[in-house]
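A single protein chain has been omitted; all remaining protein chains appear in their positions.
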Amino acid sequence: MPNRSFFWFFLPAGLAMILFIGLPIISTGIQSFYAQHDQILVEVKKCDPFGCKVSVVVDQEATSKIKDEKPLGKFNGFGTYIDRNHLAVDQVSEFWGESKSIGDFINKVGNLPFYKALVFTLTYCVFVTPCVLLLGFIIALSLNAISRKIRGPLIFGTILPMIVTPLVGSLVLFWMIDAEGIIGANLQMLMNDPYLSLKSSKTLMWITIIIYGVWHHSPFAFVVFYAALQTVPQEPLEASIIDGASRFQRVKHIVLPHIYPVVTFVALISLMDNFRVFEPIIGFSAEGSAQSLSWLIYDNLVNEEVILFGSAAATSIMTIIGISIILAPVLIRTWREFKTNR
Amino acid sequence: MDYGLDKKSNSLKTSNTIFIVIWLLIACFPFIWTFWGSFKVRADFFSRADWWYAITAFNTLIETGAKFTTEAYSGAWFEGEFWKASRNTVIVTISVVSISLFLGTLGAYALSRSTKNYAFWLLIIALIFRAMPHITLVSGYLFPFFQLQIWGILPTTIVVLVAINQPFTLWLLYSFFKTVPKELDESALIDGCSYFQTFRHIIMPVMWPGVITAGLFSLMLAYNDFTVTALLLNQENHTMVPKIQSYLGTNQHEGNLMWAVSSVVSATAPLFILVMFFQRQIISGLTAGAIKG
Partner (left out) sequence: MKKILIALTFLLFGTYASADCNIKSGSINILANDFPALRTLVETASECKGKADFKVTHSAEHNKIAVPALTANPSEFSVRVAANSSIVPLMNADLIRPMNDLVKKYGKGIQDSQLITIDGKVMAVAFMANTQHLYVRTDVLKENGISIPKTYEEVVAASEKIRAAGKMKYPYAAAYKAGWNLAEEFVNMYIGHGGEFFQAGSAKPNINNAKGVATLNMLKKLADLSNPDYLTHDSEAIKVEWESGNVAIMTLWASRSGTLLDDDGDAKITAATKLVAPATVGGGNIPAATLWWDGFTLAKNRSDADAEASFRAMAHAASSKEMVAKAADQAVWLVEGFVPGPKSVGVIEAVKMGAKPYPMLPQMGLMHGALGSEIVEFLQGNESAEQALKDVEAAYMTKAKEQGFL
């Protein structure tokens, strides 16, 4: 397609993306290099319905003078990136020096917010992504063998976990897994342990969130795989049945190679979504035992009265970089395909 | 069609059926539980004394005199003004789906027909754009939108949702257009059609399956989005999800949980109808589209 036509075709989509994603990313990137101005504090008398007290406020006159000079804030370089709440370069090297063993060192580093979140995020990605792919594929294979007449409702049932608003979906689940809830209480009975509670232990909470992740994302993999299965050519399959290949062999040698490109697509999208895991942490009130990178951003932007935009910006940029690194192998493969296909 | 399954093997059939039944139970159970519970009072559905209350309707019987109550529904829809929110959701969803498909088909078609390197890089950039956490994006929008006085209105939210959704739509439709044979439009171009004419007369008639699949995913996003709608809409324009959030209450103040539960059930019903209606198209669309990855 000539450049000119390409331009006009792509313009509307490109414009929307540049305006609403590209520019914000650039401005986020810039902001991550700045810190707020020095705030001059003065002591004044404050009165409210419960009495008066002398305490500090921001001196507006003095502060606004500084603000007018440099509206962006003070340049901080990579300061925000390497501070304690992010990469914590100083603390990590300090721990390295004072730790007696590797285990001790890892323990101390794991206590820093960013690394704590990173460990959970990666664990979640590593467990959820393959499970989603596998479960989605098995469900697709299995549904594909069911009579066509009843497939409609079955498909709807299968994708329900994906379409119920996560906000309330996880709220209901939160109550169900409570020690007194339907799932929690039955688990206690099943395990014969009246003190078992999914919410009180860190490990169990992680497992719960991971299972929720698999449950919530599998339908997406299912939909795509199921569709791909419809295009598997019949002749080689029939031939292989005659040759006496087992079901497993057929899936491995004929079905899988055929839908391989779709597997890449699903893996790419789910890896990316899993790296941004966030909703189940809020939904299950799991902040105490599990924190993810996206949760850190949310915490900086929403949870506190003072919005920490610089901090959130730095974490966001690192999230993008993290996703790019994880996706790199897939991207390189796509590039090769692109080269050969044209 | 039953390529994977030997028609003779009964044991395989049985185990397959068992697997599907178990999976459907796991997939649907929370929703069925929610649906059932939405006809109870809070003390039963959210009981810490005994989950069995939700089945026996112990408190529902005491409080309303019957085993089932539709109080949660009437409360949410009328007192809680859920009807207003659902009207807004319909507007947002329809607009987001149609606009994002319009932009997406044009862009993806161009990407799929370009052999230049920049087309690849545009796809990669789109993918990286998708990696940006939504909450950071939306926080960045707030100030400019307030300054331009376009905060709170539906069109702003619609445009933002379209833009946020564009990378995914582009990727999905790109892989779909890749499966449409190039010869089709090349012959039209040789006949003297412009690219727009080719798109209009040759591509549009064959692209519906792919478009419907992309539409389904756009619809989910627009329908279920929380971050964008909760922060960019004013009260008059709140869609269903922020409305449900407002029923949940805050630290210091009590919410109305049963309203939230009944709203969730109400919000899922139209999706059920849509999926049932479009299921064949969704599947065939994906068939044609996603296969080339």
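To keep things simple, chains are lettered A and B as they appear, and every chain counts its residues starting from 1.
Just so we're on the same page, a contact is a pair of C-beta atoms (placed from the backbone, for glycine too) under 8 Å apart; a residue touches a chain by one contact, two chains touch by 3 or more.
Everything numeric in this text was worked out from a predicted model, so none of it was measured.
Interchain touches from the omitted chain, evaluated on the whole complex, reach A, B. Note that of A:Ile106, A:Leu187, A:Ile241 or A:Val302, the residue touching the chain absent from this view is A:Val302.
Screening B:Leu61, B:Ala230 or B:Leu274 for touch with the missing chain picks out B:Ala230.
In the full complex, chain B contacts the hidden chain through residues 41, 43, 46-49, 59, 63, 139, 142-143, 146-147, 149, 151-152, 230-231, 234-236, 238, 242, 245-246, 248-255, 257. Against the chain not shown here, chain A presents residues 35-39, 41, 43-51, 55-58, 60, 63-64, 73-74, 76, 80, 83-85, 111, 113, 174, 178-180, 195, 197, 199-200, 202, 284-289, 291, 299, 301-308, 310-311.
One rule holds for everything that comes next: only the chains that are shown with their structure count from here on.
For the pair chain A and chain B, the distance between mean C-alpha positions equals 18 Å. Within the complex, the chain B residues that touch chain A are 1-6, 12-13, 16-17, 19-20, 23-24, 26-28, 30-31, 33-34, 37, 45-51, 54, 102-104, 106-111, 113-116, 119-120, 122-133, 135-137, 139-141, 159-160, 162-164, 166-168, 170-171, 175, 178, 194-196, 199, 213, 220, 223-224, 226, 240-241, 244-245, 248, 260-261, 263-264, 267-268, 271-272, 275-276, 279, 282-287, 289-293. Put simply, chain A touches chain B in their complex at residues 1, 3, 5-6, 9-10, 12-14, 16-17, 19-22, 24-25, 27-28, 138-139, 141-146, 148, 151-169, 171-173, 175-176, 178, 180-182, 185, 215, 219, 223-224, 226-228, 230-232, 234, 237-238, 241, 247, 250-251, 255, 259-265, 268-269, 272, 275-276, 278, 294, 297-298, 301-302, 307, 309, 312-313, 316, 319-320, 323-324, 327, 331, 334-335, 338, 341-342.
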